[in-house]
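Data block below; observations after.
One chain of protein is taken out of this complex; the other chains stay put.
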Amino acid sequence: MKRIAFIGLGHMGLPMARNLLKAGFSLKVFDLVADAIETLAKEGAQAASSAADAVQGQTVVVSMLPASRHVEGLYLGDSGLLKQLEPGTLVLECSTIAPESARRVHQAAAEQGLAMLDAPVSGGTAGAAAGTLTFMVGGEAATLEQARPIFQAMGSNIFHAGPDGAGQVAKVCNNLVLAVQMIATAEAMALGVASGLEPTVLAEIMRQSSGGNWTLEKYNPWPGVMENAPASRGYTGGFMAELMAKDLGLAQEAAQVTASSTPMGALALQLYRLLLKQGKGQQDFSVVQQLFVE
Amino acid sequence: MKRIAFIGLGHMGLPMARNLLKAGFSLKVFDLVADAIETLAKEGAQAASSAADAVQGQTVVVSMLPASRHVEGLYLGDSGLLKQLEPGTLVLECSTIAPESARRVHQAAAEQGLAMLDAPVSGGTAGAAAGTLTFMVGGEAATLEQARPIFQAMGSNIFHAGPDGAGQVAKVCNNLVLAVQMIATAEAMALGVASGLEPTVLAEIMRQSSGGNWTLEKYNPWPGVMENAPASRGYTGGFMAELMAKDLGLAQEAAQVTASSTPMGALALQLYRLLLKQGKGQQDFSVVQQLFVE
Amino acid sequence: MKRIAFIGLGHMGLPMARNLLKAGFSLKVFDLVADAIETLAKEGAQAASSAADAVQGQTVVVSMLPASRHVEGLYLGDSGLLKQLEPGTLVLECSTIAPESARRVHQAAAEQGLAMLDAPVSGGTAGAAAGTLTFMVGGEAATLEQARPIFQAMGSNIFHAGPDGAGQVAKVCNNLVLAVQMIATAEAMALGVASGLEPTVLAEIMRQSSGGNWTLEKYNPWPGVMENAPASRGYTGGFMAELMAKDLGLAQEAAQVTASSTPMGALALQLYRLLLKQGKGQQDFSVVQQLFVE
Partner (left out) sequence: MKRIAFIGLGHMGLPMARNLLKAGFSLKVFDLVADAIETLAKEGAQAASSAADAVQGQTVVVSMLPASRHVEGLYLGDSGLLKQLEPGTLVLECSTIAPESARRVHQAAAEQGLAMLDAPVSGGTAGAAAGTLTFMVGGEAATLEQARPIFQAMGSNIFHAGPDGAGQVAKVCNNLVLAVQMIATAEAMALGVASGLEPTVLAEIMRQSSGGNWTLEKYNPWPGVMENAPASRGYTGGFMAELMAKDLGLAQEAAQVTASSTPMGALALQLYRLLLKQGKGQQDFSVVQQLFVE
């Protein structure tokens, strides 16, 4: 369990891989961007020339890719990675993708006799860098126990959400609630300030009352209320609005599969898409505050 | 500051008045329902035959009424209570009403030279009984200091929200966020369970993650997740859905006054009204969960 | 029935009064803006120095004012116009206001023994100029018969909506549907075009199919689809977005009074308020199209 192939070295994958290196794991890494490979190679990882090369001789695969199609493209099909892995290899798929998509990879892995977990994370690039990510894990509990030291090198909270795909379901449920309460908080802040309240006073009252939520604790969307929140540095450097739109889209895919009604989650997605139309997709997702002020 | 007229002895007012009695204040009480007066009279309050009678000889008035029209009816106009109060009387208006309505009473009080606070509460009937209400107070800070011992006899958190009407604004902002996050939580619970997750597991993951909010801490809407939540006793005994609809309506009134856009808050109101059409207005507001399950 | 006091000579009132003049009625006119009075005086109206002056010697009052508070301010109270009208004077209140507000004026008129109708119009400034307005009339049918020649001088469709206030109710119901179908049409146009369709082709298919509605017939929001629609001249010269926001606000007031759930109407209001935040309140209401394109 010490030799890991790490595939996908983007904003999240790179710092995650780095934390594995620091923890003493032996890494072979691949990404379509050569710079990312080189960066890690300088820090002690072995550079691979392809995903197939990366898994050679390794006993664990960790992947961190942008979307369902990349993950399915990597693992599935006759030339997919699952067909090339040695028996006993452990697959830890950490991308945020559709639960249905995760289940397809699970099933294909099972057909190859491979143990796999879907393990999307929350905590953003800051959490990835600090090694304090939250992992929401779907798959067998015994497999999770096997993988736990690897997750612990990258994160501080590791939840077993349930069976195959359950990690993705937990992630989209969580982010649905997060997006909605961010927007509701932004609405309330704008309404309160327009009605004559001081933003810091209103924020504090709600934080300590039944309106309290994570955004009021850590991430207030009104500029200046929290010194360290993205809102106080021009909505930069947090979790991009376009990624929240992506996650809300995954929630709607899951709702479609189960015929679930999610009026708040659906509206949140539409409002984020309005923001994207306004060219704000790459700002922090708390920029939704700007919809509600002049 | 020891002689209080208490007007409005309903589900909230009665236990609030009782706590004032217990704290040693001298009370003269009035309500349109004679039983409520008698109940408190047996416990040491003086029974009044009218609101005008209740204020005779008292130095503080506390009122706790259902809606804006009752409050304006009590205080305003040529035969209103404000015209009958002695100079120096302190008016503590604790009903949840429209900020505009509160401001009208503030202005009329000021014209009579009377100090007044708008001080709506949160915490429900349980908080009223336990003396742990939260007071959100609008008006002058000095007046709040004068009134603080009275509020402390009834509550545990006393916030100064800002100028006249600010207490009401803070309350409607808080309850807007509360209603929206309750509905979002209910949506996410239903979506997660329909996708195969255990409700207790999903609830715990979200509670500890960025989806965390007051409803996940104290008041989960899925039956059985929290033993002491209304959802686990048939949605009884909490904060009624029809009262949440009332508060969401006040939020929309405030939004109308300030031309604020509150898409989540507006949708929450419409969904609560759907529940009311289904005859569920007198169940706890977490009954919104039932919209999302078969 | 030939001598009319006309109060309120704005964008709508001025052309309406002009059509009454053309039809041979004798007019005495008042507005807070002197220019408007002078304009009509040159065309044969008698200039009045106040509302009270305008009604002297006239047998009918027509009022066309911006909002509920102006109408209540004009007619109600001890110094209100209703107390100054001769018995037998007919009051035709054509402003778009809250049904509750209209009912208050009706009741006060009845107390003075005066016949009154609430008669809001649709058709915009173009319809006002052309004399092709639609009148939606609340009050007694017999009174409407009396007033019919006056309405006919200004409009082409005169509907008896029902009892006191019913004209206003019909207006807000109609405009709720209008706003929602405008937004839905704009969404569908944007979705179709983004998916590769020609806007004129899509518009024509929907117009002839079950998606057909008044906006597709007369007022397509996509620039260039209809030569004469505001969308094809930079969203100018139609019915301003801020007036639609006003009417949607009146619909929500009516919904509040009756505890009606109107999720689409409520969302439409919030979206129009977003537009107002973007500084587009004075553009034609079809400018909502711009929310949905980059």
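Residue numbering begins at 1 within each chain, and the chains themselves are lettered A, B and C in the order written.
Rule of thumb we're sticking to: a residue touches a chain if its C-beta (ideal position, glycine included) is under 8 Å from a C-beta of that chain, and two chains touch if they have at least 3 such contacts.
Please read these numbers as outputs of a predicted model, since none were measured by experiment.
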Interface partners of the hidden chain - shown chains only, full complex considered: A, B, C
Candidates C:N19, C:Q58 or C:N213 - the one touching the absent chain: C:N213
Residue of B:M12, B:C173 or B:L291 touching the missing chain in the full complex: B:L291
Given C:Q58, C:S95 or C:S122, the one touching the chain that is not displayed: C:S122
Residues belonging to subunit A that touch the chain removed from view: 245, 249, 252-253, 255-256, 259-263, 266-267, 269-271, 273-274, 276-277
Missing-chain contacts mapped onto subunit C: 99, 122, 134, 136, 157, 159-163, 165-166, 169-170, 172-178, 180-181, 183-185, 187-192, 194-198, 201-202, 204-206, 208-214, 217-219, 251, 254-255, 257-265, 267-268, 271, 291-292
Hidden partner chain, residues of subunit B it touches: 263, 267, 274, 277, 279, 291-294
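The definition used in the following text is that only the chains that are shown with their structure count from here on.
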Leading chain pair when contacts are tallied as C-beta pairs: A-B
Chain centre separation in whole Å, for subunit C relative to subunit A (CA means): 51
Interface hub residues of subunit A, defined as touching at least two other chains: 263, 267, 291-292
